[in-house]
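Encoded as structure tokens, here's the structure I'll be asking about.
A single protein chain has been omitted; all remaining protein chains appear in their positions.
Right after this comes subunit A.
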Amino acid sequence: MAAAVPGASRARATAALLLLLLLGCCGAALAGGPQDQAEQFFRSGHTNNWAVLVCTSRFWFNYRHVANTLSVYRSVKRLGIPDSHIVLMLADDMACNPRNPKPATVFSHKNMELNVYGDDVEVDYRSYEVTVENFLRVLTGRIPPSTPRSKRLLYCCSHGGNGFLKFQDSEEITNVELADAFEQMWQKRRYNELLFIIDTCQGASMYERFYSPNIMALASSQVGEDSL
């Protein structure tokens, strides 16, 4: 999992430079490159921030995926991105599910102290509307003209495998398709920087094929690891 804390990376950059001097190797200062780029990512001054939060799992036993996505939604809202700039896609309704003993609530911890569903949640795509087609349409902007909602934090939480992400038990999206979608977004200048967070099993495989610039990707598991 890649860490993205500016302080730590700066310290590591200095440590790497020192090491180079000691060894006397004349290799190019490669250690400075990626760390610098990561810092640049967080220091850019763009303020038109959007977030796309996707949970693609259906059924009650995937309550945790919806709870994760709603936790990120709450964090993103608390940190300043308004509802009009957040596209929230939840594939199933957990809060008002008949199996929920406390209706209209979704908790992300067994203490049940923080209701991440809250009172002012705005779900843009729900239940059967969360499909691969709608997801790619939201990313690339090819939505039909009568769509009421309108896109660069992308968080996906669901089940996945090596190279694909499962949508609602019936379809998949592969890492190649995702990479192509991001390239379309880059060509249409739909993003300046993109932070992609994926929370599935073998999530690191989803960003193996990215070839567009200015994307930072985080995954909760490496290839071969399960994320439960």
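Here is the rule we use: contacts are C-beta pairs under 8 Å (C-beta built on N, C-alpha and C of every residue); 3 or more make two chains touch, one makes a residue touch a chain; residues count from 1.
Definition applied: contacts and distances are computed from a predicted model.
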item	value
Listed names "Elongator complex protein 5", "Large ribosomal subunit protein bL32m", "PIGT transamidase" or "Auxin-responsive protein", matching UniProt entry of the absent chain	"PIGT transamidase"
Of A:V52, A:A67 or A:V123, the one touching the omitted chain in the full complex	A:V123
Absent chain, residues of subunit A that touch it	58-59, 91, 93, 95-96, 102-105, 115, 117-124, 126-129, 146-149, 168-170
